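Just one protein chain is left out here, and the rest sit where they should.
Let's look at subunit A:
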Amino acid sequence: MPNIIVKGLKKAYGNKQVLKGLDFTAEQGEVIAVIGKNGAGKSTFLETLMMIRDFDEGTVNLFGKDVGSLGAKGVRELKKDLSIVLQPTNFYKNLRVKELLELFRSYYGKSADVKATIRDFELQEHLKTPFDKLSGGWKQRVALAIAFMSSPKLVILDEPTTGLDPYMRDVLWKNIIRHNKEHNGTILLSTHYMDEVERYCDKVMLIHEGQSNVFDTPANLLAKTGHTSINDFYLDRIGEKEAVR
């Protein structure tokens, strides 16, 4: 059964229609990139899945439950299977890494295993370091550790590797892929690094003007369009749309 089924999603801010009937499906174990230029509707779509943004029309089904029909308690229950990494990554700056893990364990309850998380993400070195004193790469590593601590079925990553060197990006991605395979979850990635889309994602969805413009595997996309890279495809597609306008 798919982890996510979205049908005809619409959302407007005042007179501005941001999502215009978006359809989307994500299976268990998939890593899916959501790309599109700024203002295309990516954030609104992802925030809808995070259940922190209301929508006007359509249906959003997460793990077999209709989000629109849930009350506050039901939404909180569903959020136990959801986690995110935001850009920029920020937590309480004065808390040490170990304390942040303990705090988030209290949010997620018994399902969160602090010891295993410390071991899996190799956090021992900085357990007593305040979050604010960590380097950018370490902050992202801690954010990922917290995101995966509760073994969520859905993890939404908003530009998780921005500002990191290629080595740290690779380390983080290996962590992401390994955890996702272990927990059979779904990962949604919003990124501007097209090489990451090509290298790590099973599928890619291009949101353009509030709709799912393209939704396919990177390999199929390249084969169908004849482009040599997702970056070329993206620039060509966005440029083409811009030129039409």
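As a working rule, contacts are C-beta pairs under 8 Å (C-beta built on N, C-alpha and C of every residue); 3 or more make two chains touch, one makes a residue touch a chain; residues count from 1.
Simple rule for what comes next: contacts and distances are computed from a predicted model.
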Protein that the absent chain corresponds to, by UniProt name, given "Cytochrome P450", "PepSY domain-containing protein", "Transport permease protein" or "histidine kinase": "Transport permease protein"
Touch with the omitted chain, as defined above, among A:I5, A:L70 or A:L86: A:L86
Option touching the unshown chain, where A:E57, A:E99 or A:D120 are the choices: A:E99
Hidden partner chain, residues of subunit A it touches: 50-52, 72, 76-80, 82-84, 86, 88, 90-92, 94-95, 99, 102-104, 106-109, 130
